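Only a single protein chain was left out; the remaining protein chains are all shown in position.
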Amino acid sequence: MNGISQISLAELRLLAPMLVVTVTGIAVLMLEVFQRSAMSRRYQAWLSVIGLGMAGLDTLYLLARGTEAFAMSQLLYMDGFGFTLDLVVLLGGALAALIAPAYLESHRLERGEYYGLVLFSVVGMMVMNHGADLFTIFMGLELMSIPIYCLAGYFRHSSASAESSMKYFFLGAFASALFLYGIAFVYGMTGTTSLVGVSRVMFSGLGSVDVAGAEAYAASSGFVEYVGLGAEGGPLFALEFLPAMAVLLILAAMAFKVAVVPFHAWTPDVYSGAPSSVVGFMATGVKTAAFGALVRVFMVGFFDQPARLSETGWLSVFFWLALISMVLGNVVAIVQSSVKRMLAYSSIAHAGYIMVGVVGASYSPEGFLQLESVLFYLLTYTLGTVGAFGVLAWFGKRGEEATTYEDLAGVAKKYPGAALAMTIFMLSSAGIPPTAGFMGKFYVFKAAVQTGETAMIALAVVGVLASVSGVYYYLKVIMAMYMKTPRREVHGVAGLELKTALVVCAMGTLLLGILPGIGLGISRAGVLSFLGAPPQVRVELNKLRAPVEAGRAELGAPE
Amino acid sequence: MIPMFAMGASDHDDHGHDDHGHGDHGDGHGGHGDHGHGEHGGGSSWWMYLLGFLVLAPTLMCLFNGVVGSSGVSYNPATGEYSSPILMAIILAPAIGAVINGTIGQKLPRPIVNLVGCAAIGLAFLFSISAVGSLMGLEAPAAEGHMAHQPIVYNAFKWIWVGNFQIPAKFVLDPLSAVMILIITGIGTLIHIYSAGYMSHDPAYARFFTYLNLFCFAMLILVLGGNMLLTFVGWEGVGLCSYLLIGFWYTDDAKASAGKKAFVVNRVGDFAFIIGMFLIFTAAESLDYQAITQLATTPETAGPLMGIATAATIFIFIGCTGKSAQIPLFVWLPDAMAGPTPVSALIHAATMVTAGVYLIARMNALFILAPTTMWIVVVVGGVTALMAATIAVVQNDIKKVLAYSTVSQLGYMFMAVGSGALTAGVFHLMTHAFFKALLFLGAGAVIHGLHDEQDIRKMGGLRKSMPIIHWTFLVGCIAIAGVPGFAGFFSKDEILWNVFAQVHAGAPMPGLHVVMWIVGVLTAGLTAFYMFRLYFLTFHGESRVAAGVTPHDAPAAMAMPLIILAALSAVGGYLGVPHILGGLVHWIPGIGEAMSHHILHTWLEQVFTPSANALSIRFEHDQEVVMEWVTMGVSVVVALGAIAASWMLYARPSDVPKTVAERASLPYKILSNKYYVDELYALLFVKPTLLIGRFFHKVVDEVLIDLLLVNGAAWVMESMGAIGKRLQDGNVQRYAGYVVLGLGAIIFLLLIK
Partner (left out) sequence: MGAAVLVEYIPLMVLFALALAVVLAIVFVTPLVGPKKYSEEKMDAFECGSDPIGQARSRFSVKFYLIAITFIVFDVEAVFVIPWAVIFQDLGWYGFGVMSFFLAILTLGLVYEWKSGGLEWD
């Protein structure tokens, strides 16, 4: 036992959701190779859903209990924020599994690997959601990304799918390299990769690192072993430049994963080439995990109070990324003729909207609670987008995939259910009440407006205007389905699974639109339980947590 | 069959009045039940269902009274108000009828549709009787030994609740609205029954009854609404139904245009109404009639209202000129005769067009604060009355004559309310509803009997072939002409006397009241003249009916309302016997005492007390009696003279009308072209509007908005999108390049600072 820290059973208990998903993934793969090849694989979809559902229930339980703990040698934050993100990711994964069977069958590619890859990717996302260390986050990132690359190329006979996979892989590797490069900078400066440690070392002083303080902290905290910055302990580097490089390299990698401009270029090609059943998951799950990690890294590791929205702080970079993404995503989406590409561009715009929430929440410690808008938006976005791609999978029969507006013309007549569901998803994406998307946008923009800062309000205004122009192309889908005469016959491939998924998405979209309190309550619980928050934020959170915890004590729950 | 109907209806009438609606209706129920059972096996003609209704309605009434108590009136000590859901029942009964006929009516057999339509309004009538009976019972001692009736208030729900702009859906039954709902539902019921006969050949009967019921619904909201906004809802509702019914035969382009004309002209007035409403709200911070009256009559609080009173009342009056067809917005009413005749009777004679009079009466407390407006009302009313009467003299279309007559009589009503004689105005509103509905229905029966012939030059001598129509029509003519003893005499005379004698401040010129009185008398003479011209040309002389048409008398369904209305036209005036004639009726056992004091005046007194205090009579008491006799004598002589003149000219073959028309060709041409008002409006408003519209269409809309703003914005967006699209060329190295460039740009921007 010399120097090795053991994983306790209590920690394993907290990791149960991840383990369940991992085991389900392995089980699916084993079942796949040991079963007769002629046998249907539909049960694997349900098996995956059961695994994800169990993990989800356990996550919900942990969230409800108000669990807050470190795990794996303080590499993971097992807190409400992570659990809430887990819920979204698990939901996305389950929907992706449900959408697939009929679609894959029609492409004669119904193999268990699909579900295995989805499940492993979910595990990676969950690791990212809980990451307390830059390396944990990197591990999660890779564990999430590599299965996604494979899923993008899952139609191995289709050159578009292969191209999608190849591009995603190359650019993803590029982003990973940037991330590692950023980690290297951080480590070089601070001697640690732990987010809390980075924060304490890097930003404890105003503009210069207090080495003695950092050492003392490192010694007392036990988080990191302070390696030392420069032999003499004098003033280190040009502090304006190196931290900026570190922050920006990590930011670029994160921005790549969430697909905000100008790190978005891969999105349309990858989304339009990848199998429809998985694109929704790619768009939402990856965004959820990446936004979770982004918030965690920047709020914990790079929390930079003196520099907020100043000319050099990262907040201003976020600000501009959000702005450009909203505008460009919407504008370019307008001229697309393929619905899949349109949705890809619109996902860029959605990343911009979410970024607005992040900016609003990061603006001041008092506004931190507004992070709930980000969590809520991710939830609504997951329902709407996975649903929309699910409908495309419905009309994705091999050889006659309907991807353009023209292909979808008039489908409402033959497939009223699919058209209705698509209408709900489009309205939600466009942000029209009474759908969840409206409430999501409302809260996100509210997060920006509540800061009271003129620039922030301007950002919200631009966001609203951009989303108005987005209505055009979303309605175009509805118009095509209901009002255009069909150009060619479209045959839907839908099984019980797909229909279940669409019903869940549609009902969820409407439910959250009418009763947003449900989603908002969970989101708030997530934000209130945010480990590693800087002291200024923690003060604010504790104010809000007091009544919650009193209530929990009253209910007699443990802890 | 006819007597049975008449009995049935009057039975109810009496019954409702006798026990003030408090008691049970068991008697009525039992009695009619016998009739119903006796007839049911006989056949399936439409009146069977009406009979069934007469059975059904009292039963429902009993049920209602049984469930909610005696008319459901309850006292709320907290607010000091009486409340009853029966007001809701009155309003909703026609609404339910409209919903049934409007949704599934087209699939139901005709008798059921007739039944539903008539039952809906009939039920509302019975509810109204019950409610008014309750109102009569709610007497409380008021000032000066008079009895006041506590209004029945029903707050249905909170309607608009924003900040201090709080509008409840509040309905109020006070003596004024009581008179109105009895007219609306009573005459409405008769006209619905009449329509069952009149529309018996029309395939769109379900739609007709839907609209008719909908109209009653809206009209009841208008008069029962406890605040201006609710009244406005009804106001718009009746406008809509009027539009729908004028253009009922919408395949005929002229009729559809007439509907449009009515709607557009009314919108002009409605706009003014809205402005008036806003003005009042800014000053009173309430649209509630009771609150406004309270504010306006309390000297301490009247200040803000005084400031806007003139402007607000003028705007509201403009609204009234639209709905009630006064100068300058009267042009739509003659065209509105394109609708089916029952519609003309109900909407364009008896009820909707009197909404303006009702509104001024309702808001009398505010109007009395604005003497200028009052004089404007008098003058506009008088000029309209005279002008319309002159036009009516030369019209040859039976309905057009009646239409101009209506405009003229409405002018009378405005003269009355303008000169502060509110009771007289409402009184004339009521009697006019009786005899004008009668005349329209009679005209409709003539048209029906002649297979859609409306030109009086192609009638004549119909008294033999249409005896019932003839006699009832004659009663109507006598009533409108003001022959003593008939309804019109009492109300018209009261108006003329009041215009002559009553005074309120702010007359723009001395002696204006005398001028207006002379106008009134002239109009009365003209009215008698053209009505009897119409009567003689239609029913006397040689038959000029086109060959092949066999005139037939009114069928039972149409005859029954005619007879009831004729009776009302004959005796309706005794509700308002002037006090100088009080002695003449004093001897009548039972009600003589009440009649001699002008029943209606007593009834409405509490509503009009606030403004009555601001008025005075020009004469000493002795002088007054003498003058009243004199004015009455003058108008009676004029009326009788006019009837005689028209008898000489039109009852016998005579060349005089022709000669007059030839000799005075210019005035004749002006009159028969209705003073060229339509042409004038076309030149002044329609053409400029079209020009402006064309300008906005061609220049502003097509060039500025479509081309520059809409397509321009779309073009900008698309070009931006196209640029963005071009960056997306699929080259993966370039994509990586974008990442690097983006990162570089951020670093550059950050470090430049």
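Labels for the chains are A and B, by order of writing; each one numbers its residues from 1.
Here is the rule we go by: contacts are C-beta pairs under 8 Å (C-beta built on N, C-alpha and C of every residue); 3 or more make two chains touch, one makes a residue touch a chain.
None of the values given here were measured: they were computed from a predicted structure.
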| item | value |
| --- | --- |
| Contacts of the hidden chain among displayed chains | A |
| Selected from A:Leu14, A:Leu29, A:Met72 or A:Leu541 as touching the chain missing from the view | A:Leu29 |
| Contacts of chain A with the absent chain, listed as residue ranges | 1-2, 4, 6, 26, 29-30, 32-34 |
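Heads up, the rule we're going with is that only the chains that are shown with their structure count from here on.
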| item | value |
| --- | --- |
| Approximate Å spacing (C-alpha centroids) for the pair chain A, chain B | 66 |
| Contacting residues of chain B [partner chain A, same complex] | 717-718, 720-722, 724-725, 727-728, 730, 732, 734-736, 738-739, 741-743, 745-747, 750-751, 753 |
| Contacting residues of chain A [partner chain B, same complex] | 163, 166-167, 170-171, 174-175, 178, 240-241, 244-245, 248-249, 252, 256, 261-263, 265-266, 268-269, 311-312, 317, 328, 331-336, 469 |
